[in-house]
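Note that this complex is displayed minus one protein chain, with the remaining chains in position.
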Amino acid sequence: MNTNGTNGNNGNNGDIRIGFYICHCGHNIAALVDCPAVAQYADKLPGVVVSRDYKYMCSDPGQELIQQDIREHKLNRVVVASCSPLLHEHTFRDAVAAGGLNPFFFQMVNIREHDSWVHTDPAEATAKAKSLAHAAIRRVRFHKALEMTRVPIHPDVLVVGGGITGIHAAITLANAGKKVFLVEREPSIGGHMAKFDKTFPTLDCAACILTPKMSAVRSHPNITLWTYSEVVKVEGYVGNYVVTVKRKPRYVNEELCVGCQECIKACIFKEPKFPDEFNVGLSKRKPVYIPFPQAVPQVVVIDPERCIQVKTGKCKKTCLEACADRQAIDFTQKEQRVEIKVGNIIMATGFKLFDAKRIPQYGYGLYPNVVTSLELERLVTSSGPTGGEIILRDGRHPKSVGFILCVGSRDMKTNRWCSRTCCMHSMKLAQLVREHTHADVTVFYLDIRAPGKGCEEFYDKSLKEGIQFVRGRVAEVTDWALAREEEGKLVIRVEDTLAGFVRRIPVDMIVLAVGMEPQADAQEVRRMFNMSCGTEGWFLEKHPKLAPVSTFTDGVFIAGCCQGPKDIPDSIAQAGAAAAEALALIDKGYIEQEPNTAFIVEEDCSGCKSCVPLCPFTAITFDATKQKAQINAALCKGCGTCVAACPSGSIKQNLFDDEEIFSEIEGVLAHA
Amino acid sequence: MKYSYFPGCSLKGLGRAYEESLLPVMKHLGVELVELEDWNCCGATAYMSVDEAKAGVLAARNLAIAEKTGPQDLLTPCSACYLVLNKTKHNIADFPEIKDTVHHALGVANLTYTGATNVRHPLDVLVHDVGLDVIKEKVVRPLKGLKVAPYYGCQLVRPYATFDDAWNPTTMDRLLATLGAEVVHYPLKTKCCGGSLTGTVPEAGLRLTYILLKEAVRRGADVIATICPLCQFNLDAYHDQIDRHWGPTRIATVYFTQLMGLAFGLSPKQLGLKRNFVPMKELPAQSATV
Amino acid sequence: MMQIKRTIKYEADRVRGFSKEIMNVSGCEQLQSCIQCGTCSGTCPLSIYMDFSPRQVMALVRADFKNEVLTSKTVWLCASCYACTVECPRKIRITDIMYALKQRAIKEGIYPRRFAIPILAKEFSEMVRREGRITETLLVMRLFLKANWRAALGSWRLGLGLIRTGRFVLWQERIERRAELTAMLDAANRGNVQPKEAP
Partner (left out) sequence: MRDTHWQPRIVAFFCNWCTYTAADLAGVSRLKYAPNVRVIRLMCSGRVDPQFVLDALARGADGVLIGGCHPGDCHYVDGNYKTLRRFQLLKRLLADMGVEQVRLRLEWISASEGERVKSVINEMVEQVRALGPLNLPGRFADWDREMTELEANIRTGEEQSARKEPEAAHA
């Protein structure tokens, strides 16, 4: 508590001296709210000593104004009417503290998001600003000097998702000496990037840049890697989370398996029979398999849905024989649940690709030579199912290929958003197709979006390599010919909007640039981690500009495509940002929390116990000897439910006490 | 089972074979149809081109008469009528100015509209209310070996139908399979037949008809099954001109109700099959089974 | 000599407020969000005969080029198959916009002359107004007389076929309460802003 001179007179019984400031926010507020009029109105309210309007209160001179007034006018309360407290409350609290006053002798009035931006009539908006200001001026009188509570932070970090984003975040933290748990749902880390051949706009090999990072995860002493595992429960609170991870049985002891793959050869299924997930079904695998050659960990996995031993217990177990004395295969493995303690969590759960079957007119699933961009990616890759040869389903090489963009993007009937990467991704694939097959390539686009570094240049390169660009959203793909050159081909019908007529373009292969969607279980996941999702289902950042990797829950960060579609460089940048945010908290050692906890006025407590079961955090206990309830401030999260419920009014809440709220109610109704 | 029945002008004129087959088939399945008294033209696409408000009034008169007739759903076999009546229902619900005009005009004739009547197509009713299992029981002459291209046209599935997909509907496919027919993969099933343009701008309209016929033939169909009187007329009546322009594409186009009648063992005469320009070939199994 | 034509448009060629008027028609509001992707033209079975593609019509309406739109054949070639409406990624009811434009063209009497489609629309609505029902064969005969009597001669084979199959109807279908219907349509006239009959 700051007690210097008269400013230290913080009690209610003393002389209340309020400074009121209204911010123009440039034109954002002043265009609709008559700021000088509000300042004049406030000036006449009881307790107000200074009342001013100013262009930008959050600027240095604005903050300086407050501090100067605190000193000169001996203010002991400050009210600022400006934007949302969720944006700048801490800014002004700091300013008040710098002026020598306890930062909680401050109240903020939201007249931008809740007033000037949402109304149209200047008189009404000004009236609303006055009444909100009036409420704050009444309320601030009851404010008390408080201190931020400090919660120590557990130094370990959990990273959820082992794609390039999660990998980068984990390595960054581990390199800084922090212990990291990296949890991945699939049997290997690598995510979508591991399936790519090359990356735009540099055309460097995806595997060459990703694989070393994957190995680094495996070998880093500070990283505990759990693949084939999922988070199933998150408990605890900021800085001290208790997370339960489900480890699915892979029927192989990860410590013992050396990845020799003898068991795969020995499996009683002589031929691979089941669709291979990594090659998006373009090749087959056995029940015992390694996801892909560079998989990390280099450990086989047994598919319980396909393995005869797991399903029926009646197999010759030739795999066991092949493994011999290493004894890595273990059919007795059961699902495990492991509990870990971490201080921070980074969510890097990625995205899901749009299901092209949802747009039936493009014929995916109907015409075999209509493929998705990811399928083509596997065909182009030298390690892919065709060894890098781009072939049609009948083995022929395509002479003409069409790329349809915005499949499941920018479409109100499926997904409204732009998936951001498909233009560049398609151009990259188009160039590779040209290079591999010399086929005619036509790209059908709505708008080419190439704003990234080196991307416009890449577009230019595509044009120079003879790739045709037709601006128009393809209406349909058909297999009926109306002209001789269309016989036996897939025909694209589209309006060439730049040429101004409808065209029919026959091709051998069609590539659908499918967009990105939130993961199917995004809603369950965000509930588990106490986050929010935007309307479209992506995880919601705390602020779109100022806090892009933070969430509304302290210590939980988001990075990569789980927050919205983005390319590899942006995902990695966010991974680094999230890691840095976590590091900042860890190295500080504590999180500051709003001192909005509840406490009990013992002499008023009747010992009725009605509050005890209400607390979801078990912060309230009953002291049998005193016959009074007690609140553990460290556990209290400040929701105030018990305050509202106490029949004797003996529970109070800092920052949101009854008298503060009542005075606010009175205030908002005092002015029309 | 009971429905109100709005035949529409076509079923009394060019499309009379549709009514001639629909009525006995419905009767055979125990479905009672009550024809609206003094129904008027729905307005079709033509009236909507002239005056939206009056087009709404025209359709709403029928809907009001249907409400007076009874609480049952209103059955209309013509796609244009189906679209216009449903569109009018939507417009009255969505747009106050249309609602006001319609109520005002109905008031002149002491009619009221509350929006209570559902407008349904026989295809929807047969498959979803009567049920394929019931229909299957009635099949005495399965259409074995008959390759049918299911053709839905535009206005039944677009944009108001809720009972099937707008791009790839399958209701008729399932119905035809139940009758024992072989359903040909016919991705043109919701393409436009040309509508009234076959008469007004034949070079444009008939080309669309031609593509439909040509592809049905190419895909090995023996017959095209349709659900709309205008589609049937376009696909059936212009073979002369189409053949002259683009080459021969002889294939018969019949109403799905005619195929149902045949499978139920009703006589072809009773089903209006003689009204086709291009007659349907004899059923392969027909002589064998009976 | 080579014929050349100037196609530049000046501000004076625009009829300010036209786009607003069309977007104010029930169901046409979404036109604002058109991104000119061409799905409508690509899906349209008749766009290949149009002087402006449906996408261009959307652009012209939005930019207030009223005369260009209303004199174009595009709106009249629309067969109301609703493919564009169902497929539009911005949920624009293109078919309804076409109707709004047709109504406007008839109201202002500036549709293309001797073009069969608007004539059909007018003949159709007059027969409905008079009789309450349509008799297709009679309607088509009237249309041929007004639009293109030569075509009628060319269709004699079709007519014979209809007679042979018993589909050639020469008696007019009509409803009983014709006066009631006319009164209702007149009421709609008074109740709303109504177009004067086209010349």
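Think of it as A, B and C in the order they're written, each chain with its own count starting at 1.
Basically, a residue touches a chain if its C-beta (ideal position, glycine included) is under 8 Å from a C-beta of that chain, and two chains touch if they have at least 3 such contacts.
Bear in mind that the values here come from a model prediction, so they are computed numbers and not experimental data.
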Query raised in the report: Which displayed chains make contact with the chain that has been left out?
Result: A
Requested in this report: Decide which residue listed in A:Gly100, A:Gly236 or A:Gly534 touches the omitted chain of the complex.
Outcome: A:Gly534
Query raised in the report: Quick one: which of A:Arg93, A:Arg112 or A:Arg410 touches the chain that's been left out?
Result: A:Arg112
**Report entry** Options A:Pro85, A:Gly166 or A:Pro201, residue touching the unrepresented chain
**Finding:** A:Pro85
**Report entry** Footprint left on subunit A by the chain that the document does not show
**Finding:** 84-87, 110, 112-115, 117-121, 123-128, 130-132, 135, 527, 530, 532-535, 540, 544, 552-553, 596, 614, 616-617, 637-641, 643-645, 653, 656, 658, 661-662, 664-666, 668-669, 671-672
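One rule holds for everything that comes next: only the chains that are shown with their structure count from here on.
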Report task. For subunit B and subunit C, let me know how many angstrom lie between their CA-based centres, rounded off. Result -> 23
Report task. Would you give the residues of subunit B that are in contact with at least 2 other chains, written as numbers and ranges? Result -> 167
Query - Footprint of subunit C on subunit A - complex, ascending - result: 361, 410-413, 446-447, 471-476, 493-497, 500-502
**Report entry** Residue ranges of subunit C in contact with subunit A within the complex
**Finding:** 35-44, 47-48, 53, 55-56, 87, 89-91
Query raised in the report: For subunit C, which residues are in contact with subunit B within the complex?
Result: 25-27, 45-46, 49, 77, 79-83, 85-86, 95, 99-100, 102-103, 106, 116-118, 120-122, 124-125, 128, 132-137, 140, 143, 147, 151, 157-158, 161-162, 165-167, 169, 173, 175-177, 180-181, 183-185, 187-189, 191-192, 194-195
